[in-house]
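Only a part of the assembly is drawn; its chains keep their places, and the rest are absent.
Letters A and B name the chains as they come in the text, with residue numbers starting at 1 for each one.
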Amino acid sequence: MLREMLENVRIKSPLIHNITNYVTVNDCANILLACGGNPIMADDIGEAEEITSVCDGLNINIGTLNQRTIPAMLAAGKRANTLGHPVVLDPVGAGASKLRTETALTLLKEVKFSVIRGNMSEIKTLASGSGSTRGVDAGILDRVTKENLGQAVAFAKEFSCKTGAVIAITGAIDIVSDQEKAFCIYNGHPDMSRVTGTGCQLSAMTAAYAAANPDTALTAAAASVCAMGLCGEIARSRMSAEDGNASYRNYIIDAVFHLTGENLEKGAKYEMR
Amino acid sequence: MLREMLENVRIKSPLIHNITNYVTVNDCANILLACGGNPIMADDIGEAEEITSVCDGLNINIGTLNQRTIPAMLAAGKRANTLGHPVVLDPVGAGASKLRTETALTLLKEVKFSVIRGNMSEIKTLASGSGSTRGVDAGILDRVTKENLGQAVAFAKEFSCKTGAVIAITGAIDIVSDQEKAFCIYNGHPDMSRVTGTGCQLSAMTAAYAAANPDTALTAAAASVCAMGLCGEIARSRMSAEDGNASYRNYIIDAVFHLTGENLEKGAKYEMR
């Protein structure tokens, strides 16, 4: 099942428009090439809609957000909606500043997203701001554990109902959920958090998976999350005693480059809830 | 012949002003250092002319183009022309949006370029828009092959006549041409297209080669294109079974770091047309 998701990316080679931060943009481009997709980066309002139109999917990432690119995000997002292209939102740092929180909420209001991927803190910020009368359940910790997994899954399903998007909450345990079903994913390695941009890279790759698998957004997003975590494991096992986070960064992308559908199917560790 | 081009870069260590995209800018800086040049990046209209004045060459790349930097490109280009510094144009994505196409055409009109380097699709866009009465020959494929090489060379020579620039069209076969003579270059490896920014890097390096060899622009550009392709081959042969496009990126720059004039002369594969 996950295998087909990956293989469709390699067969269709979707072109992904990225409006993303300048910190991790090079890694986003290389991971898109590694997984079988193709990247274009364009963030000026003078070309955002046109570039989106020639692509197969759109990835909006609000890291290093600035006022010049917000209108481009909105315009590209709306155009992608009109064209039926999948759109991924990575709400980097939502909650850390009003600019990021409000921009993320505006994007949520104006654009229909296929997948929203962030950490629990970011997703809670979006859910809290989106008008839920109950607010965010204070009982949901920022760190998903085996103990609070059921609660976290319920939260993800509820936010999926509100937004219509597949919700991907990544952390020690990843949750990828639509309104009814959730993948709880156990792939990955803690050291991935010491490489900048593994989350950004995952969002970019998820846009490629969503674009190549338009009718199965949940499974596509879950396959992308499993692939990233599995590649984090493969890359970790390749590290020598002298390798640190810079080499780890390269090895993760290298592992994505070589990952096959068969190995993804075998290596994915998840349960459905 | 190619040997001297490379050795002059190492001897003169030209300082190159880059106004370039934020996706591949770090790789452009590192490849300039690898080949023996030095990079400065500056894109604000408040300093673009001044920075160009203290440099030996200018590299203008329109990836992630935005309206803030277009005036800086024009101002720096004109200043470089006044000073007699070589200017390289990399028309990334020309044809993909009006903003890029029109900006590239404006640059062509306002700035005299020493070298224009792009893929066939980008160069065709520029040639088509530059007022050719015959338009771009519809028979020229986007992919240069042995079968259509003669036609592609004729096209490159014609565009060189129009612009006065050396035209470098890179792909499976690279063409580097002035108005009379063309290098048809067979170096490189197909996997280079799975590393983001190999084209951007080549353009930056070509600016260093042009700056260090001011009287032999054609040979300088051909040497740079041969060097990049040859380093792509050397780097490819170094890859282990686990290495993917991230390691390949590093190995290509590493190979540029170690390339000698002698090895370039031996490894360059080209014919003149």
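Simple rule for what comes next: contacts are C-beta pairs under 8 Å (C-beta built on N, C-alpha and C of every residue); 3 or more make two chains touch, one makes a residue touch a chain.
As the structure is a prediction and not an experimental result, all values here were calculated from the model.
Participant: With 2 identical chains placed here, how many copies of the sequence make up the full complex in this file?
Facilitator: Result for the total copy count in the complex: 3.
In the analysis below, only the chains that are shown with their structure count from here on.
Participant: How big is the rotation relating chain A to chain B when the fit is done on Cα atoms? Please round to the nearest 5 degrees.
Facilitator: 120
Participant: How many Å are there between the centre of chain A and the centre of chain B, using C-alpha atoms for each centre?
Facilitator: From the centre of chain A to the centre of chain B is 34 Å.
Participant: Under the definition above, what is the set of chain B residues touching chain A in their complex?
Facilitator: Result: residues 21-24, 26-27, 63-68, 93, 96-100, 194-197, 242-247, 249-250 of chain B touch chain A.
Participant: Okay, in this complex, where on chain A does chain B touch?
Facilitator: 22, 25-26, 29-30, 33-34, 39-44, 46-47, 50-51, 54, 68, 238, 249-258
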